[in-house]
Structure formats: structure tokens, C-alpha cells
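With one protein chain held back, the other chains of the complex are shown just where they sit.
Coming up: subunit A.
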Amino acid sequence: MTVNPTPASATPEGGHLLELRDLHVEFRTNEGVARVINGVSYHLDAGETLAVLGESGSGKSVTAQAIMGILDTPPAFVRSGQILYQGEDLLTRSEEQRRQVRGKEIAMIFQDALSALNPVFPVGWQIGETLRQRAGMSRADARRRAVELMDLVKIPGAAKRIGDYPHQFSGGMRQRVMIAMALALDPKVLIADEPTTALDVTVQAQIMDLLADLRRELNMAMILITHDLGVVAGVADRIAVMYAGRIVEHADVRSLYKAPAHPYTKGLLESIPRLDVRGQELSTIKGLPPNLMRIPSGCPFHPRCPYVQQVCVDEVPHDLVLGDGRTSACHFAQEVRDDSVAR
């Protein structure tokens, strides 16, 4: 696990670069209140990669948008919690101060680059816009820097393609444009929200490699949001698994893959098709993700859990510390892990 010996930024002594504490976000709609984030805590240190894993609707993207401060309010409201960046709570800052953080300190790339880029402006203009508006660059300087950034993300013939529009690029190249745009202001944290989901498998690998390389070169910290366990393995240092707006398991990549300590993580790992166990039916997690307006009592995973006991219905499990910085929000974390090792 590569952790940079020299942190990129002045993080207060003993503190983390970015830390979420007990974040609660809800969506107030006409149909009722959906509790999308229910006490998420995680942290990110300079130069490391944290993968946030979960099904659609588990709240991983909403958490990221809360960090960026780009949630649509209404319907989304941050009910409580803290988002500490370099020790300061972003949630107590003014909108103007938060805007200054966006792009410059924390940048974000999105899933579908075609819709995330503005269709009516050339890509070079869109990359340059950040530089002109935020760094006060002249038009010519911004253009020059945009070409450099497009070179950095390995877009062939960058200087020639700067005037092209998003629809003239392939899916992979578009995502590279997104990445170039996010890197424009040298952010210290890059949040990648399912950056490869909309892409072909071969292109997925290229983009993941590019992100990993850039993270190392530019010494950024990265939050990689994904539902694809395969994407995570080679890139991330730590993994936080989300379910129904909670972190259910948190561990370093190696130990999580070796022995998941939460039934949900275990189910996810077992549902990956494997070449070495052929002829067996692929195992799945039964049931559906919960309705966030009616989250089940106790452990929200209990209706789908093979380990379910009465205590799971009655009591919300607390994070069980398993050593080596691992936690699992399961009443039977120990048993699940031992089960996994035994297999």
C-alpha cells in the first residue's frame, strides 16, 4: 500500500486531510423524507486512495456531493455532522467560502462525461474556463494550459482537438477531458464518482490506470466511488463499504478481500464471477436495497442477511473494531470474518 512519506498539504498535527463525522443527509420530497445518509464517518489522508463501495442508492454519490457542497437544496438537506477539510468544518463556512474550495482544493469527476460536459462549448474552452474564472488567467494562457492538461491525461493530438466539442470524442477520451478539467487547479483531493461505469471494459482499465498514475504524480488524495469491486483492487489503499446510507465495513484492501467481516461485503465478493469456480451458479444477495423512506429497524441489512438473528431486528449494530483499523457494523462481525477465512 503506497502511502506517501511527505503529505502534500499542511494537515494539522494528528488530523486528517479530509474527515467526515457522523454526516446525516435527507431528501425532503412530497412523498416523505428519505434518509439517504445516516451517520457516515470516514477520513482521507494526503496522498492515499479511499474506495467507497456500494450499490446504487447506498448514498455514496450523495456523500461526495455533500463534501463538494453541490447537493440540490431542496430537496437535499444536510441534517447534522461535520465535514472537516484541513481541520475546518466546511459545513459552517459561507457559500462563497465553499465555492473557493470547490475545484481548487477538492475537485470531482462524474460518471457520464457526455452529459457532465456542456454540449455547446469546445472542450478546450471548458477546461480553460476554470483557469480563467478561478485562477485569473488570460484567454491565451488558459488555452495553453488546457493543451498541457489534455497532454497530461494523454489525449492524442491535444493541440488539435482543443476546439472539438464533447460529442466528437469517444467515451474514454471524454472522461479524460473531465479529468483534465478537474486537475486544472491542482486540487489536493480528487473525488471520482464512478468514473468508469459508462465505459467499455478495456477503456475502464485505461482510465483507472491513468487516475492511479496521476494521483501518484500529482500527489493527490483520491476518493474513488464505485460499485465495481474489480475496479477497486488495484488502485485503492482502503475501502469503505456503504449500505443504506451507512458505512457498514471499513478496512484496508488486502484484509477486506481476504476476509470480509460484514455479510454484505461477503455477499458482494461472492457475487463476482470467478474463473476458478466454474459450473456453479453465481451467488447473489437476495432481496433489494431498502426503501430509504422506510429503512428496516435494527441493522438495515437484516432482511437480506444470511446471518440474521433476533438482535439484528431489534438493535442497530455499532462499529465493531476488529484491529488494524478495521471496523464492521455487524453484531456478528467476528463470526463472519472467521467464516470467510475458513472458506
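Keep this in mind: a residue touches a chain if its C-beta (ideal position, glycine included) is under 8 Å from a C-beta of that chain, and two chains touch if they have at least 3 such contacts; residues count from 1.
The rule we apply is simple: contacts and distances are computed from a predicted model.
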The chain dropped from view, which UniProt name applies: "Sodium:proton antiporter", "Dipeptide transport system permease protein", "Beta-ketoacyl-[acyl-carrier-protein] synthase family protein" or "ABC transporter"?
"Dipeptide transport system permease protein"
Contacting the left-out chain in the complete assembly, out of A:E88, A:E129, A:D252 or A:D339
A:E129
From A:G81, A:G103 or A:G124, residue that would touch the chain that is not displayed:
A:G103
What residues on subunit A make contact with the chain left out of this view?
65, 68, 70, 72, 99-104, 107-108, 110, 112, 115-122, 129-130, 133-134, 165, 167, 178, 181-182, 185
